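Sharing a structure below in structure tokens format, with a few things to ask.
For chain A:
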Amino acid sequence: MVFAHGFGCDQGMWRHVAPAFTRDHRVVLFDHVGAGGSELTAYSPARHGRLDGYATDVIEILDALDLPPAIFVGHSVSAMIGVLAAIDRPERFERLVLVCPSPRYIDDGDYRGGFSQAEIDELLETMDGNYLGWSVHIAPVIMGAPERPELAAELASSFCRSDPAIARRFARTTFLSDNRTDLDRVRTPSLVLQCRHDAIAPREVGDYVHRHLRDSELVVLDATGHCPNLSVPEQVVTAMRNYLAGT
Partner candidate 1 sequence: MSDDRWDDAPCGLLTLDRDGTVLDANRTVLGWLGRERADVVGGARLQDLLAVGGRIYWDTHLAPLLHVDGRFDEVALELVTASGRLPVVMSAAASPGSEDVPAGVTRVAIHSAWERSRYEQELRAARSVAELSARRTRALQHATAALSSALGVDGVAAALLAAAVGPLGARSSTLWLTDPGTGLGAGLAEGEAAGSAAAPVLGDLAGRREAFVEGGRVVVPLHGQSTLQGVLSLRPYDDPGADPLDLPVLTAVGQQAGLALDRAHLYEQSASVAHELQRSLLAIAPPDDPRFAVATTYRPGVEMLEVGGDWHDIFLAGDGLLALCVGDVVGRGLAAASAMGQLRSAVRAVAGPEAGPGRLLSRLDRFVEQVEAASMATLAYAELDLATGELRYACAGHPPPLLVPADGEPRLLWDGRSPPLGAFTRPQHRGEARVRLAEGDRLLLYTDGLVERRDRTLDEGFELLRETVTGSADAPLEEVVQQLTRSMLRDESTRDDVCVLLLSWNGSVFERHVGADLSTLSATRHALGGWLASRGADRDTQMDVVLAVSEALANAAEHGLRGDPNEAVRVRAVVDRRADGRDDVVVTVHDRGQWRTPDPLIDRGRGLRIIEALVDDMLVRHEQGTTVVLRSRLQKGSS
Partner candidate 2 sequence: MTFEALPDRDGGPTVLRATGELDVAVVPALLPEVPALVSAAGSVVLDLSDVTFFDSSGVRLVDLLTRECDARATPFRVVAPPGGPPRRVLELVGMADAVASDDLAAAICAVHSPDRAPRRPQR
């Protein structure tokens, strides 16, 4: 079972979900290039300017570990990365679990992605503003959080840290991508997990994804926000267990 974090942070996002499956599965966690503890020199604007580039990275991981067909759990933009990888190398995938997926974030005619172009521009603007002092200010606080001694120093120090320039590009790549036409090319059976109130991947988007995937199930989680794997991990685990058992 391979877990892929989405835009925002790193593999730490799965801290409450992944352990539930370690008994029955070989669990693989990784940080995308440019996030967490990944090798920043592996980042290539040409390759990572497109989601296909990230999909290629995923395939490389699967090839390098030479896993049997995997259950790929992708959050947020990694859901679409998984979709692209499964189209490219279907033999490497047994199942897809898409957590809060969206094939396109910007509204387009009848399609409701949830945002306008201007709003996405504003997002990028905000990210720029924060990264001026982001890593400098956050790191000391995280590392030296006295009221949370149980937090492992490494995880704390790296969580949500990433190279500002890379993060900005990842944001552009994510929020400006359009992979709607890729959905019906997927052959792998999929589970779509959708939060009831998600500003980033609204209900309509989850429905859209579910409708356009050939073989999928949709589960709506009773949750607010975009990170059910952190806010309601037990619902996520249950939904996944039910889906996997039901096949």
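In picking the candidates, the idea was that all candidates are chains of the complex that A comes from, given by their letters.
Rule of thumb we're sticking to: contacts are C-beta pairs under 8 Å (C-beta built on N, C-alpha and C of every residue); 3 or more make two chains touch, one makes a residue touch a chain; residues count from 1.
Every value quoted in this text rests on a predicted model; they were computed, and no experiment measured them.
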item	value
Touching partner of chain A in this complex, picked from 1 or 2	1
Of chain A, residues touching candidate 1 in the complex	6-9, 12-13, 15, 45-46, 48-50, 76, 115, 119, 122-130, 132-133, 137-138, 141-142, 145, 147-148, 151, 155-156, 159-160, 169-170, 172-177, 198-200, 224-227, 230-231
